[in-house]
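Showing chain A:
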Amino acid sequence: MEATQAPHAVGQLTQWAAAAADDPATGGGYFDAYSTVGLLAVVGVLFVAVAFTANRLMRPVAPTPEKLLSYECGVDPVGEGWAQTQIRYYVYAFLYVIFAVDAIYLFPWATVFAAPGYGAGTLVEMFIFIGFLAVGLLYAWKKGVLEWT
Partner candidate 1 sequence: MNAVLIALLLLPLLGAAATLVPRAFGADPAVRDRRALRFATAVTGLVLLLAVALAAGFDHGNPGRMQAVTDVRWIPALDVRLHLGVDGISLPLLVLTALLTFLCALYSTRRLPDGPGTPSPLAFTGLLLLLEVGMLGTFAVLDLLLFFLAFEVVLIPMYFLIARWGGEGRGPAANRFILYTLLGSAVMLLGLLLLGSKAGTFDMTALATRHGAGLSHTTQVIAVLAIGLGLAVKAPMWPLHSWLPDAHTAAPTVGSVLLAGVLLKMGTYGFVRVVLPATPDGAATLAPYLGALAAVGIVYGSLACLALARPGAKGDLKRLIAYSSVGHMGFVLLGIATLTPTGINGALFANIGHGLITGLLFFLVGAIKDRYGTADLDHLAGATTATGAALYGRAPRLGGLLAFAAVASLGLPGLAGFWGELLAMFGSFHPAAGLSRPAYLVFMALAGLGTLLTAGYLLTVVRRVCMGDPADAPRLAAEPAGTTQQPAIADIKPYEAAAWTPLAALTVLAGLWPAVLLGLSDPAVKSLLGGG
Partner candidate 2 sequence: MHLAYPAVLAALLFCIGLYGVLARRNAVLMLMSVELMLNAVNLNLVAFDVWLRDTLHAGQALTLFTITVAAAEIGLGLAIVLMVFRSRGTADVDRLRDLADSIAPPTDNTPDSAPDSPPSQDADPVKGKAAA
């Protein structure tokens, strides 16, 4: 459904959007900061690439089957490397996703709540929000999710 629809629609959008592209708010200026960041990232990648290339020239290459074996206390490895691990870890991933996403509301709010027009009411609202987080945490705690058994 998308494949047929989207390009068509986008084609039309572009015509209309052409004017908007010149606008400073939507156009070039906004992205300058990030273009520098991008440049730095490129520089970083270059650095790593150069380092590895140089490394390739300098290092010996003499693989043997023993050398390429996975390391496991000095004896030959037993079984697969990708073993199943304790599920416990997953719970933390879980908690994190839930809580961290809540934090995205915090940042926009944090920058404006003291601005004129918002006031204490906004603060209370956020306290309620934080209260939710706290209840969630309390819940997880009491249910023993945070215990490492």
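With respect to how the candidates were assembled, all candidates are chains of the complex that A comes from, given by their letters.
The rule is simple: a contact is a pair of C-beta atoms (placed from the backbone, for glycine too) under 8 Å apart; a residue touches a chain by one contact, two chains touch by 3 or more; residues count from 1.
What you are looking at is a predicted structure, and each value in this text was computed from that prediction instead of being measured.
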item	value
Candidate number, among 1 or 2, whose chain touches chain A in this complex	2
Residues on chain A engaged by candidate 2 in the complex (per definition of touch)	1-3, 6-7, 9-10, 13-14, 17-18, 20-21, 23, 25-28, 30-31, 87, 90, 94, 97-98, 100-102, 104-105, 108
